[in-house]
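The complex is shown incomplete by one protein chain, all other protein chains being positioned as in the whole.
Letters A, B and C mark the chains as written, and numbering starts fresh at 1 in each.
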Amino acid sequence: MNYSQILIDHFRRPRNAGMMRHPDGVGEESFDGCGDLARFYLRVVDGRVAEVRFQTYGCGPTIAASSAGTELASGRPVTELLTLGEAEITEAVDGLPAERAHAAQVVAGALRAAARDSLTRRGSPSQAKESEHV
Amino acid sequence: MNYSQILIDHFRRPRNAGMMRHPDGVGEESFDGCGDLARFYLRVVDGRVAEVRFQTYGCGPTIAASSAGTELASGRPVTELLTLGEAEITEAVDGLPAERAHAAQVVAGALRAAARDSLTRRGSPSQAKESEHV
Amino acid sequence: MSRRVYLDHNASTPVHPDVVAAMLPYFQERFGNPSSVHTFGREARDGMEVARGRMSDFLRVSKEEIVFTSGGTESDNLAVKGVALARGGGHIVTSQIEHHAVLRACQFLEGQGFEVTYLPVDGDGLVSPDDVRRAIRPDTILVTIMHANSEVGTIQPVEAIGPMVRERGIPFHVDAVQTFGKVPVDLARFGIDLLSFSSHKIYGPKGVAGLYIRKGTKMVAVQHGGEHERRRRAGTENVAGIVGFGRAVEIRGREMEAEAARLTGLRHRFWAGVSASVPEVRLNGHPTRRLPGTLNMCFRHVESESVVLGLDLKGVAVSAGSACTSGSVEPSYVLVAMGVPVDWAMGSVRASLGRGTTEADIDYVLEVLSPLVRRIRELSPASVA
Partner (left out) sequence: MSRRVYLDHNASTPVHPDVVAAMLPYFQERFGNPSSVHTFGREARDGMEVARGRMSDFLRVSKEEIVFTSGGTESDNLAVKGVALARGGGHIVTSQIEHHAVLRACQFLEGQGFEVTYLPVDGDGLVSPDDVRRAIRPDTILVTIMHANSEVGTIQPVEAIGPMVRERGIPFHVDAVQTFGKVPVDLARFGIDLLSFSSHKIYGPKGVAGLYIRKGTKMVAVQHGGEHERRRRAGTENVAGIVGFGRAVEIRGREMEAEAARLTGLRHRFWAGVSASVPEVRLNGHPTRRLPGTLNMCFRHVESESVVLGLDLKGVAVSAGSACTSGSVEPSYVLVAMGVPVDWAMGSVRASLGRGTTEADIDYVLEVLSPLVRRIRELSPASVA
């Protein structure tokens, strides 16, 4: 595979890897094609991601994309993550080969799920709506 | 083609090439596959081939085999030529590739025809029979 | 005999030294399997993709439209059978003078229930675009006409045939094995959907060729297996060969035009010399619409292979008809289709000039050819008949 230097760096030294105890939100996404699974944990303060961690089972690009996904999510309003697309993840690892596009899908899906989970737990739709206009 | 040195020498310097005036026997053989044609002329003295000449239209091996055929026929009892086989011609040029086996066929056939013709012209079957025991 | 003059470039060509140099690293350093995920695999893949880029630049198409194969024959088989088998049945239009790779692929398809029209050619070896138009039926699924014939060098009016075929929505395949890298091939203007092109005719290695497949052309793979070449041709790619082919094409891009002019000049010199020194000789093929370096002549009452052997003994390599059909000793089906009388056709000799051919080479051949033909004629019963 022709992986970018950024992707390889994330694979070599994944940022924010590991479990989080008592997170404010947890989300998973898997890819049936190859059993890849990413799980993200969010700590939310004032509607923003204060801390984020991941656990991922998958090929190198999925691990790297997970790491890049945590950097991307960090500090952002949770509501923004609700519409996070795979393109943004792909860009964060400086591109993915077509056959590994699923890496970004899994990561974006898991981050969206984690964001949804945190908003549901807080049960504050108003807050969510507000954030939509941020 | 992998032609023998002997074949190539006969092709380069054909022996006994050309027409003969007033021969004692003439014979032709052609090969339909490629239009090859060999014609042999015999001069017979005392039942033996005193002189032989050829004219041949054909690929290199057929020309070479014709030349070799004249050397082979020269001095031999005409009756012997009646049963001349292609194997002898093939041997005389030190072998032929399978795809060019027709060269020996054409030459042997034409020499047999020339021998038959000379015997028919002389109309002396008894002479022929004698020679068979030589 | 130390002098060697190779005038059989339509059969095959010597590999250009730069091409050999380009290939070498792919044998021992970048030897990985291009399907492999690791660095060794990537190095091989990268080399192959650079070559694919060179093809696509040269043909002005996209890289995804280029499939690498093992040779011109495979490209032709893939084009013809790949399109036909994707349809399952129907009618194919081709010509009587196609290369055997196309003709026998068509015959195979006839055995599978397809119908094939084999169009005739005129005395110059040209297929008539009108004939093609009239041959097309509602169930025609493919038209396949070669760009130039290897034996006589006549260049077909594909620029007239292609747009007319395309108008009818029928895929148009062109076997350009003899023209690719020698004369311009304008895929868009010629309305070409599939183009066969090969390496060993243009100073690249044997064992590699290409097929251009226009995006959207409906076809199936013919060689089955792994997912190589976007599933259009299974099997580990001949990486070094492909890299060499890429380099060869790149060089042709620079040399082609000047070389075509130079070879045309040499060919004229050759023919002028032959026709001045040898009686009863005729030129085959179209006088102007032809490959620059291909000269096909018939010597009447001479069997062509005796000329080939005679010249070979003087160090000169020419061919009796097409090299691909030698071993068989029938008159060339191409010349027969062109209406050349058999007593002439049996004496056909092709000289195909190339990069290394010089004026001195031509003059040397002229010097030995005329006595040779005279001598062979003297041996022949026809000469005195």
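In this text, a contact is a pair of C-beta atoms (placed from the backbone, for glycine too) under 8 Å apart; a residue touches a chain by one contact, two chains touch by 3 or more.
Fair warning: this is a prediction, and the values are worked out from it, not measured in the lab.
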item: Candidates A:S4, A:Q55 or A:S74 - the one touching the absent chain; value: A:Q55
item: Residue numbers in chain A that touch the chain omitted from display; value: 1, 3, 8, 11-12, 14, 17-19, 28, 33-37, 39, 54-60, 62-63, 66, 99, 102
item: Residues belonging to chain C that touch the chain removed from view; value: 4, 6, 8, 11-15, 17, 19-20, 24, 27-29, 31-33, 35-41, 44, 70-74, 76-77, 99-101, 104-105, 107-108, 200, 205-208, 223-228, 234-241, 305, 308-309, 311-312, 315-320, 323-328
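Throughout what follows, only the chains that are shown with their structure count from here on.
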item: Highest C-beta pair count, chain pair; value: B-C
item: Separation of mean Cα positions, chain C and chain B [Å, integer]; value: 41
item: Cα-centroid distance, chain A relative to chain B, in whole angstrom; value: 92
item: Residues of chain A whose C-beta touches two or more other chains; value: none
item: In chain C, residues with contacts to at least two other chains; value: none
